[in-house]
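Report on the following structure.
Here the complex is missing one protein chain, while the rest keep their positions.
For reference, chains read A and B in written order, and residue numbers begin at 1 within each chain.
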Amino acid sequence: MKAMLTIEDLHVSVDGQPILKGLNLTVAAGEIHAIMGPNGSGKSTLAQVLAGKEDYEITSGRVTYRDQNLLDMLPEERARAGLFLAFQYPVEIPGVNNAYLLKAAVNAKRAARGEPLVDAFEFMQLVKERMAQVEISQEFLHRSVNEGFSGGEKKRNEILQMLMLEPELAVLDETDSGLDVDALRIVAGGVNSLRHPDRSMIVVTHYQRLLELIVPDRVHVLANGQIVKSGDKELARELDERGYDWVRTELAATPT
Amino acid sequence: MATESQDLADIVQRKYAHGFVTDIEQDTVAPGLNEDVIRFISAKKGEPEFLTQWRLKAYRHWLTMRAPDWAHLNIAPIDYQAISYYAAPKNADDAPKSLDEVDPKLLETYEKLGIPLHERARLAGVAVDAVFDSVSVATTFKTKLAEAGVIFCSFSEAVQNHPELIKKYLGTVVPVRDNYFAALNSAVFTDGSFVYIPKGVRCPMELSTYFRINAANTGQFERTLIIADEGSHVSYLEGCTAPMRDENQLHAAVVELVALDNAEIKYSTVQNWYPGDEEGRGGIYNFVTKRGDCRGVRSKISWTQVETGSAITWKYPSCVLRGKDSVGEFYSVALTNNYQQADTGTKMIHIGENSRSTIISKGISAGHGQNAYRGLVRIMPTAAGARNYTQCDSLLLGDQCGAHTFPYIESRRPDARVEHEATTSKISEDQLFYCRQRGLTEEDAVNMIVNGFCKEVFKELPMEFAVEAQNLMNVSLEGAVG
Partner (left out) sequence: MAFNGLYKDLPGSSAVDAQRKDAFERFMRAGLPTRRDEDWRYTEISALGEIDFRHAVAPPATAKQAAHHDPLPIRAGSKLTFVNGRYAPESSTINQSHRMLVHPLETNWTKLSDGFPGHERVFAHPLGLVNTAFTQLGAVISIPKNSHVDTPILLEFLQLSDDTLAVQPRLIIELAANSSAEVIVQHAGQSSATNWTNMVTEIHQSAGSKLTFIHVQEQGLAATHTCLTTAALKRDAHFSGGYFDLGGKLARNDIEIALDEHGASAELFGAFLPIQSQHADNHIKIDHRAPNTTSNEYFRGIAGPKSRGVFNGKVIVHKHAQKISAQQRSDNLLLDKTAEIDTKPELEIYADDVKCSHGATVGELDEQHLFYLQSRGINELAARALLTFAFANSSLDFIKDEALRTALSEKIAKRLPQHEKWERLT
């Protein structure tokens, strides 16, 4: 199988403090990987580093995305190459309307790929369809990006953007946090609808409940900046039952 | 939104798009200012004696005044004797009666400015009164307006055809002694626009003026007077450009608005005078006095301005809220880039009972630009139940610029309520990253966020102006990012 993303021995620091300490991960095309781990283990750091946030210092390691050196690319280049990050805390942008951002984003990607730009009519058709899918009412299109949205609305808006942009690699950073059961179902439905042999996803989460709805091919446990344990979906269940302490104890017992 | 296909170098090189000079023979008076020059201007325009005397009175008072120095501006001294106070296009003596008679070169100029007079007038239903340097050269749609009883003409024409209205209203909102630049304007103004909307008439179209300073070493001193009689309504648009020149040129206009009972005036400005170059050389000094008098009950005056041009802007479009239940509004976007300076804001003087005012000001500073909001809200003891709300936000792009807020609130009514809120910040890194993660370049993201920041003001502009304003913001911000 062809590799979508390969992370080799990635070390990342923030303000001189190491967060990721030699992380290795390979995600093949068509796969869904879940990354689980306790708070502070480096899950969100990984998501932000993949998207190109500048506050992180990459001290060593390589990340290859579809045969390109991801770490050399600007955030917008990564986005146009098909990498999408659903933010844990989507930012509010006063005065900028949602429809405008969506259209600009879709066209930025199309232009970069030499595809024809979406016209107003086509765009509206597409967006209405996708909005129905994530159960967002159309008035949201004309509101400012994330401004005054509830936590659940913000997360659904992230999924709407993902559906519109049809990324090759989607990274979902704790998209389930703060969601009620209904919203969780909507979000999972959106994600599952994008499942495709040429598309991969990395689902970062603290809890197993999302993984009941988005069934991962692989589950990894991130602790202290490294992937310490990998397995199939059963690992998520086991974690849920036994807690992260179980991994810690097990690790302590294993000589490195 | 710019796309990848655009040549980046081209964008960076893009200069002031309106910087071309039209070659037309000027009928210009030699530089310098004295009573003879004023008499010359007045005679040239065939003005009645009362106006000549009014000008001289203003001039004599101006001689006793000093240029204001209280604004947060650094102004190089102005040599008022080096300015030529009259420059009319040569063929102005036989003033054009219709568009066809307008010098084709002038029309070409307007084409370059992006206001194809014919098309724009026809398609948008806008009547345009274009002021080229000092004299009004073309007024369209006179017939249609005349049918509604609306008078829309150059100030000079109004002096000839409606002297009684000029005599009644001129200087009643901005007295000749009001301030240094208003006094100067009163002495030497050459032309401008005049609007009268009769009782009960809703002006059938938006009225528009385009101002342009063309000749070197000339000042532009236009005078605008708009009177909305009882129950009438008018929306007036004003656009400004000037060619690139090394030296600074002075623009000292006066705009007076009068709204009688139940009348409404909406005055929108997109000001894009030449701002000077990247080193701060040249550019227009824009020292303008704009004031509206809400004389009647339930009258309303609304100012909207987008100020992206000029080397220095000094203007405070204000409302005197005399009428009971009268309403004043001020919506402003001011952008300073490179070495531009702006000290702008408004005054809301509440005199009438239950008078209300709203001030929304958005300042954007980039490069070495200095941007100050200065506003006065004064509640007089007569203004029972008056209300004011002010929101004043500043955005900083880069660490070499400045953003300043100087609000004055003076209240003398216990039952009045005045609220003022202001914030100053830069674009957050998180907002930029979010947009870039969605595939936008940093420059596009900044433009988008800045336009979002200005949205509350842009939505007050008529549609075609709003689009122009947005484009203007993007062009004006070039080089400010990254």
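Note that in this section contacts are C-beta pairs under 8 Å (C-beta built on N, C-alpha and C of every residue); 3 or more make two chains touch, one makes a residue touch a chain.
Predicted model, so just to flag it, every value in this text is computed and none were measured.
Trainee: Which chains here touch the chain that is missing from view?
Mentor: Counted over the whole complex, the chain not pictured touches B.
Trainee: Which of B:52, B:160, B:358 or B:424 sits in contact with the chain that's absent?
Mentor: Per the contact definition at the top, the residue touching the missing chain is B:424.
Trainee: Among B:56, B:409 or B:475, exactly one should touch the missing chain; which is it?
Mentor: Residue touching the absent chain, from the options given: B:409.
Trainee: At which residues does chain B meet the chain that is not included here?
Mentor: On the side of chain B, residues 70, 72, 379, 381, 394, 396-426 touch the unshown chain.
Here, only the chains that are shown with their structure count from here on.
Trainee: Take the average of all CA coordinates in chain A, do the same for chain B, and state the distance between these two points in whole angstrom.
Mentor: 49
Trainee: Under the stated contact criterion, what part of chain B meets chain A in this complex?
Mentor: Going by the criterion above, the answer is residues 1, 3-5, 428-431, 433-442, 444, 448-449, 451-456.
Trainee: In their shared complex, at which residues does chain A touch chain B?
Mentor: Residues 51-55, 74-76, 78-80, 84-85, 87, 90-91, 93-97, 100-101, 104-105, 107-109, 111-112, 117, 144, 161, 165.
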